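Here the complex is missing one protein chain, while the rest keep their positions.
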Amino acid sequence: MTSTLTTGDTSAAGATAGPAAAKQRRSTLHPYLFIAPFYLLYVLFMLVPIGVALWLSLCEWVGLGTPHWVGLRNYSHLLTDSSFHRALGNTGIYVLVSVLVIVPAALFIAQAINSRGLRARDLWRTAYFVPMVVSPIIVALIFGLIFDRQFGLFNSLLRALFGTGSVDWLGDPTMSKVAISLVMVWRWTGYLTIFFLAGLQNVPRELYEAAALDGASRFRTFRAVTLPALKPVTAFVVVTSFICAAQVFEEPYLLTNGGPAEATLSVAMFIFRAAFERQQFGYAAAAGVVLFVVVFTLSQLFNRLLGIGRIK
Amino acid sequence: MFTPPPPPSPPRRALLRGALGLGSAAALAACGRGSTTARTSGAVTLSLWTHDQGYQDFFTRGIPDANRLTDFTYKLTATRAGAPDLVTKLLAQAVAERGVPDMTGFEINAFPRMLRGDIAERLLYDLTDDVAAVPGLKEDLLPARTAPYSKDGKLYALDSDTPLVVHYYRKDLFARYGLPPATDTWQEFARVGERAHRRHGVALNVVVTGPDVSQVVQSFQMLLNQRGGALFDQDQQLVLDSPEAVEVLEFICGGLRAGFITDISDYFGGPMQAALQQNKVIGVLMATWYKVYGLAANVPDQQGKWRMAAPPRFSGGGHATSTTGGTGFGVTRDKANTKAAADFLLSTWLTHEGQIRRFRETGYLPTRASVYKDPALLRTEDKFFGGQRPFDVYTELLDDVPPIYMSPDQSILNDVLSGCLLSAYRGDLSPRAAIRKAADDFRDQAGR
Partner (left out) sequence: MNVNVLRRPLLYTTLTALLLAFTAPLLWALSGSFKTRGDIFEYPPKLLPSPATLDNYRSLLTDQPFGRWFLVSTVVALLATVVSVFVCALAGYGFAKFRFAGKQLLFGVMFSSLSIPFAVILVPLFVILVKTGLGSPWFALIVPWVAPAFGIFMMQQYIVQSVPDEILEAARIDGASEFGIFRRVVLPLLRPSLGALGVWQFLQSYNSFLWPLVLVSDSSQYTLPLGLQTLFRAENRQYDLVLAGAVLAVLPAVLVFVVLRKQLLEGLSTGAVKG
């Protein structure tokens, strides 16, 4: 999970810093030196590999020996590969879950923690964040045992509460997607809550007081005061979740291995599987390029629309 | 510690041949190849990769034998990783052209990746000549266990086991429920099982439906091979789409519906353990090694309550049993230690004493037919099976074991077939449609 945003406000802050700094600048080289380490690493470990991926995507390579050129064949195969389409579809579902379920849930929890006069605020937000701290392998291990159809904790609970509990969490094509989504919700909600919470704490109290004087309902206050104030945070959180969900790997890999029958296969897993289980490195690279183009284009579009990531 | 012995007057290789041969095979002169850089004698440290501590221990204890039988003095360093990860790492190191191990244990489901393109040929040493150099050895090795690791007439790995499929059952509970301990046909087994499930809520066998696709396929493939069907033929062509496959799948689906077969997420994990512990599963069709890794590991307190029997047969034909699992150890070619590693492997893995020791330490069965005649082995009693003599069962089955052939596209088949099997188990697809769909999907994907 990574990411961030600037909004119009930031560019204003940047603008005030700008002229002062410019006046005093002694050498035009310094800023470049400051950002040079990043750019060096960026070129070596990001741009060069992307270039290699582009070239590899036009080759057939089993991992040993010399790759041999096949032109656009890998791409034309992707077009007709039903596994890849399924992986794209599943990844789309993960993205929707994260944007439409996790983000609103995080906002809701943040609202709750931000209630005036709440006790033990630190406890709540710390406890909710803890899942993010736990390594994915451990998460998968624990949930694998919890989701077991016959002996897992989850079905035991359902049985105790409702008398029946034989949900095949990891074996049924639909339920396995639900299970993966639940784990995503568990891991990411608390993390995103933090951002909303900070956003809420920055909403000027006077706005709420004004709304209260007007006799606005809770819901109206939320819509008229809270939401507009949270727009920049929301934008950031949505783009972050989108990028992370688009490349989700660990949950399906460790929990269901993409199964049953590829029902939980994600694009990142498809790439890993092609390269490291089937020795089709060229094909994997081509799928990687497609994922890159889709994610990059969409997130640039979001950034443009929401005004994120610009600087004056 | 072993100090290097003085230069041997008769080449030690002759000793190795003697130890490997049947009785007093004459030592052949003239060693084979050997490049200038390759070590041919002296102290060597072999690097070994395996997914299982048991193999590491076996080879470490085999060092004295290897020192005695070969011109080398060995040390061993071992690296462990998950079975599929081992192949990934091996290929990764091969790309890097460094850090490739001298010896690698390929779990049978992970090996097919080595068959893609010319990977095996580039990376692995062909053991054919070393085996052929010992009179009678080639004929003595069970062909069912060399087939999976062979390609184009070259032998790239030596199997750890002849993992015959047997039926494990709880003798105490079978007796209490009045079930016959062995049934002749699967049909009869079904009749008995159905009754047992109806009256006592127990299952006599399991099939895996969890996330590990190779286990899902394994449950099915054991029966398929026994029935005389196969996934791939000798030329790596798919032959899944057969009446045998449909028949076997119909049998499993019927068993699941009737309840005498139950589905489980994993042969080894917690749920299986719980099912055994709670006496819900009182029989399992599985390989010989499952006693150690499945039963004894999960329910050690049920020692003495289990027995094993030859699996029932299909009345329509097929074999006495089949095999599942195994781990082939291969040697990396063109390394300084290549010869040392090949000698080490042969002198620990393939000698009569080595195969017996392997059985005693790990429970893996010999891969040489002659070893099954060893009186000490035949007399062996197994405490876990209440003193039963397992070799009574093994020798009965040994003559009728079908070979298994692999394809580089095995993992693609595992992905598509497991999905179709699960659909059939759930009743979403008829067995016939499921098999056909798996074959079609495979042909669609394997061409890429």
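For clarity, chains are labelled A and B in written order, and residue numbers in each chain start from 1.
In this text, contacts are C-beta pairs under 8 Å (C-beta built on N, C-alpha and C of every residue); 3 or more make two chains touch, one makes a residue touch a chain.
Quick caveat: nothing in here was measured; it's all calculated off a predicted structure.
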Neighbouring shown chains of the undisplayed chain, as defined at the top: A, B
Options B:152, B:235 or B:301, residue touching the unrepresented chain: B:301
Hidden-chain contact residue, picked from the options A:62, A:78, A:180 or A:194: A:194
Touch residues of chain B, complete complex, unshown partner: 51-53, 78-85, 88-90, 92-93, 95-96, 98-99, 266, 268-271, 273-274, 277-278, 292-294, 297-299, 301
Interface residues of chain A (partner: the chain not displayed): 2-7, 9-10, 13-14, 17-18, 20-22, 24-28, 30-35, 37-39, 41-42, 44-46, 48-53, 56, 109, 112-113, 115, 118, 122-139, 141-143, 145-146, 151, 153, 156, 160, 186, 190, 194-195, 197-199, 202, 232-233, 236-237, 243, 246-247, 249-250, 267-268, 271-272, 275-276, 281, 284-285, 288-289, 291-292, 295-296, 299-300, 303, 308-312
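We adopt the following convention: only the chains that are shown with their structure count from here on.
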Inter-centroid spacing, chain B versus chain A (mean Cα positions, whole Å): 42
Residue ranges of chain B touching chain A (in the complex, touch as defined): 84, 88, 91, 94-95, 113, 116-119, 122-123, 209-213, 263-265, 269-271, 274-275, 408-409, 411-412, 415-416, 418-420, 422-423, 426, 441, 444-445, 448
Complex interface listing, chain A residues touching chain B: 62-65, 77, 81-83, 144-145, 148-152, 168, 170-172, 255-263, 273, 276-280, 283
